[in-house]
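In what follows, a structure is listed as structure tokens, so that the remarks can point back to it.
One protein chain omitted, others in place.
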Amino acid sequence: MSSWGNGIKISVFGESHGTGIGVVIDGLPSGEKIDNEELLLQMGRRAPGKDKAATPRLEGDFPEILSGMLNGTTTGAPLCAVIRNTNTRSQDYGNILTCPRPAHADLTGYIRYSGFNDIRGGGHFSGRLTAPIVFAGAVCRQILSRRGINIAAHISSIGDIEDKRFDGTDIPTELTDRLSKAVFGLIDTKMEEPMRALIEECRMSQDSIGGTVECAVTGMPAGAGSPMFDGIENVISSIVFGIPAVKGIEFGSGFEGSRLRGSQNNDEFYYDGDTVKTRTNNHGGILGGISTGMPIIFRTAIKPTPSISRQQNTVDINEKKDTVLEIHGRHDPCIVVRAVPVIESAAAIAVINILKEVNKL
Amino acid sequence: MSSWGNGIKISVFGESHGTGIGVVIDGLPSGEKIDNEELLLQMGRRAPGKDKAATPRLEGDFPEILSGMLNGTTTGAPLCAVIRNTNTRSQDYGNILTCPRPAHADLTGYIRYSGFNDIRGGGHFSGRLTAPIVFAGAVCRQILSRRGINIAAHISSIGDIEDKRFDGTDIPTELTDRLSKAVFGLIDTKMEEPMRALIEECRMSQDSIGGTVECAVTGMPAGAGSPMFDGIENVISSIVFGIPAVKGIEFGSGFEGSRLRGSQNNDEFYYDGDTVKTRTNNHGGILGGISTGMPIIFRTAIKPTPSISRQQNTVDINEKKDTVLEIHGRHDPCIVVRAVPVIESAAAIAVINILKEVNKL
Amino acid sequence: MSSWGNGIKISVFGESHGTGIGVVIDGLPSGEKIDNEELLLQMGRRAPGKDKAATPRLEGDFPEILSGMLNGTTTGAPLCAVIRNTNTRSQDYGNILTCPRPAHADLTGYIRYSGFNDIRGGGHFSGRLTAPIVFAGAVCRQILSRRGINIAAHISSIGDIEDKRFDGTDIPTELTDRLSKAVFGLIDTKMEEPMRALIEECRMSQDSIGGTVECAVTGMPAGAGSPMFDGIENVISSIVFGIPAVKGIEFGSGFEGSRLRGSQNNDEFYYDGDTVKTRTNNHGGILGGISTGMPIIFRTAIKPTPSISRQQNTVDINEKKDTVLEIHGRHDPCIVVRAVPVIESAAAIAVINILKEVNKL
Partner (left out) sequence: MSSWGNGIKISVFGESHGTGIGVVIDGLPSGEKIDNEELLLQMGRRAPGKDKAATPRLEGDFPEILSGMLNGTTTGAPLCAVIRNTNTRSQDYGNILTCPRPAHADLTGYIRYSGFNDIRGGGHFSGRLTAPIVFAGAVCRQILSRRGINIAAHISSIGDIEDKRFDGTDIPTELTDRLSKAVFGLIDTKMEEPMRALIEECRMSQDSIGGTVECAVTGMPAGAGSPMFDGIENVISSIVFGIPAVKGIEFGSGFEGSRLRGSQNNDEFYYDGDTVKTRTNNHGGILGGISTGMPIIFRTAIKPTPSISRQQNTVDINEKKDTVLEIHGRHDPCIVVRAVPVIESAAAIAVINILKEVNKL
């Protein structure tokens, strides 16, 4: 379903070309000042049209808060925010009832809901549904930031072009500050040019390209999380896979660590003053599902945008035969850029949930 | 926590050197014959001492079923199975109260539970707690197998040595049958020798090695799963990260797919008789969180065994100073081998949960 | 929290004098035609001002559906409906920050949310928040009705004046049809006059009066529900106590049954054709948490409206001293009348959840 969480619960609703989309956030602490400019900044990072590498579709994406806030402060009651859909061109998608787009949820949504799902623009499966997630995350990260917890992600790769990785033992606030406001977030900003060139090349060849996003949570107190199924990895992955196009996640050294020896991958403890730290951070800030106090680091794999203009083979489910499809309309050749704030947001929601469970919020 | 699920709920309990470990499985369908030999076969695949590449610790690991079964058939009431702990040598772990073992949950467990956690043998964080998961999975996979759904995993890599991967469009029953009974499960059995040699080399050098496990679910009906936070990726990852040492998961082409173009990664649909299939399976059988009917494929990253005999730097939390640690006792230099049936089991439990949600069990 | 359910999840949001209130319903079956007139009819039964026994506050209460519906049919995606708040006179409630109204949630909300809760008109605790519940219930009851399951409640008492009770073994469709549309629902309509007279007397004496509501679910298939904590009683009570002013619930013979002997209270089974029925229905259609197929019957106790115009003793929490309070503004002297459709609605939501759990929807 589109509801998630225990300590904090979010319920995301809406369809791409319906009346509106939004989110209810239940279980927020009361008395939290929420800065509206900061909310809009985060919404803007995800919004299409902010950046020439992104989709040409322009949206208002201005959320209206219906409840849970009074005088700019959370009341403790559920916070509902709604974004109305405007500027939708449903005719672009007129044929997908008959011909499911490859790598989209057209076919699975059709089977799951016996053909009653709203298929216009991908309906509830649309990437547009990440806007409410960013809204919810923007609220949560303000609450976390007040407690010294910061969340920042960057484009760690597009295709084969890679940004630097976080130094898991030293992530300065200047970096998290900069990244958490960036539209094209990179540690090594020199990579922007080649990455943009690759995206543009894909656009020109009627193709798309995938990438990875690396996310860090700094300031996490040690001892948060729980063993087994409520571990930090479980909680973060259970929400992050709610973001369309995410197909993989790894914490700390992850898949690379699986090639290493214990003597290479183990992070040795040492005292930094009174605090136990590790000299390396292959564990990604998590041991046994619980935070060590080191930055939490994870990377997600984002598949290439499924919508490409090239002709593709597919089926006609009415005629029950194979056919070819050309997708018209507006497509973002690389959704990795806009996925960055969405992943930060999912992390922020997850962290609030984790901290509430252990009475650390 | 150590409880998981909605349609089916499991509650895993126990500590490595306590009285016993076990699991309660709530929400099983009634009237399911459960073959006891098959249960023991699965338990045996995970049990240490079955294979010379595995740990020297010998365990009974014979589960006693306390409830939920009558005449070899599920009653529909919660099924509880208990495995008593025997042959434990707690003195091996005498020092870990003071000196947390690197890459273990000793330190985080200590902080999380204010020092009251049972630290003997890793306590509730021990790999031994995967035995109840295998038990629960062994029950679930019998129920699934009766419905034509089979689950099989293999060692896809140890260190840099790789097995072949599943052909995601064609996984014959002979292969899933063979793998789901194997102790050292490989698609290409010729890889056993070099892998064992690498493990032995690590043991001899007082070190350990990580790896990856690839898992396939065949026979999955199309249309199972739900959008966003109850997608198949979310559900599987939320349980799989409950297995100690798992640090990453990817579905279909996963991280590799993030390097591809849309035209390469998109799986084109075609009709095979009346059934819509895809010619490739980069989507891992899942689009929009929902099954396409193609095999579900995922890979997990397993970190190298944290316990190594080499001297390591750590801290003395009582003296509040840095120190060195030598871990004595019995250590499995590569837990990847025994992780295979655990990951299959987690997948089986997840799939039952997913099918129940959509009334397909 | 204000979220509820497993198979179906509802998330209710809003505050009495905020921007808007509403509900997200997640997990609805797709392809269900929803009749708009029928929705409005149900909303109208709860709306104030429909009946002279009710509150003078007039509301639009016209819900706008933002998502989850297309061409009058459910899509399977979350359905969100919003009702905007208009015609609020917040000045009436200007003093409750300082002086909590007796029997209201002013004080507890203030403590729970450290004074940040929206206290205008009761905020999130307001009876107005039952409008979204009625909306959700109105959707659910249409789905149930299509499957032969009908839900109807009536005013079983106001003060000491009692309506007849349901005959638990014979509830004709004509009765459930009539009651499920009624504004002042009674089995014995002759009781309307004395009940209205009592309500009017209370209003004139600046007082209020409580009552009970009896609800029946007919057409329930046998074998729905689960043992122990997911029994039908558990599920219904867990949502019904979400309705403000409900302070008790009993199923079947309930508290009266506790005075009886087994030989009086036991319902004997018999065959009516091929169907096992009971000759009496003291069990309220539920044994061991599971439906027998007989009508489900429960009664709820509704406390008298806490807002009365009479002067009452209370405290001034700013001055930290005792004081007296006169509540001005608009008060419904008997909320029992309008509680009837709310209780039916809660029952409808609960029944959908129960049926989904056992694959009977």
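Note that the chains take the letters A, B and C in the order they are written out, and that residue 1 is the start of every chain.
Everything that follows uses one rule, which is that contacts are C-beta pairs under 8 Å (C-beta built on N, C-alpha and C of every residue); 3 or more make two chains touch, one makes a residue touch a chain.
Worth saying up front: this structure is predicted, and the values here are computed from it rather than measured.
Visitor: Check the whole complex and report which displayed chains the hidden chain contacts.
Guide: Displayed chains contacted by the hidden chain, ordered by label: A, B, C.
Visitor: Among the options B:35, B:64, B:188 or B:272, which residue touches the chain absent from this view?
Guide: B:64
Visitor: Out of C:27, C:63 or C:244, which is the one that touches the chain we can't see?
Guide: Counting the whole complex, the residue in contact with the absent chain is C:244.
Visitor: Kindly state which of the options B:20, B:221 or B:329 is in contact with the chain not pictured.
Guide: Hidden-chain contact among the options goes to B:20.
Visitor: Footprint of the hidden chain on subunit A, which residues?
Guide: 6, 77, 227, 359, 361
Visitor: By the contact criterion defined above, which parts of subunit C meet the unshown chain? Give residue numbers in ascending order.
Guide: Residues in contact with the chain left out: 1-4, 12, 100, 102-105, 107-109, 111-112, 124-125, 129, 157, 159-160, 202, 207-212, 222-231, 233-235, 237-239, 241-242, 244, 246-255, 257-271, 274, 276, 278-279, 282-284, 286-292, 301-308, 310, 312-315, 317, 320-322, 358.
Visitor: Go through subunit B and note every residue touching the omitted chain.
Guide: 1-3, 9, 11-15, 18-22, 24, 26-27, 30-31, 64-68, 70, 73-80, 82, 112-118, 123-124
As a convention for this text, only the chains that are shown with their structure count from here on.
Visitor: How far, in degrees, do you have to turn subunit A to put its CA atoms on top of subunit C, rounded to the nearest 5?
Guide: Superposing subunit A on subunit C takes a rotation of 180 degrees, nearest 5.
Visitor: Give the identifier of the chain nearest to the protein's overall CA centre, each chain being represented by its own CA mean.
Guide: A
Visitor: How would you label the subunit A and subunit B contact, same or different, if same means the shared numbers make up over half of all numbers there?
Guide: same
Visitor: Go ahead and note the Å separation of the Cα centroids belonging to subunit B and subunit C.
Guide: 46
Visitor: For subunit A and subunit C, let me know how many angstrom lie between their CA-based centres, rounded off.
Guide: 38
Visitor: Just the number, please: Cα centre separation of subunit A and subunit B in whole Å.
Guide: 26
Visitor: So which stretches of subunit B touch two or more other chains?
Guide: Where subunit B meets two or more other chains at a single residue, that happens at 227.
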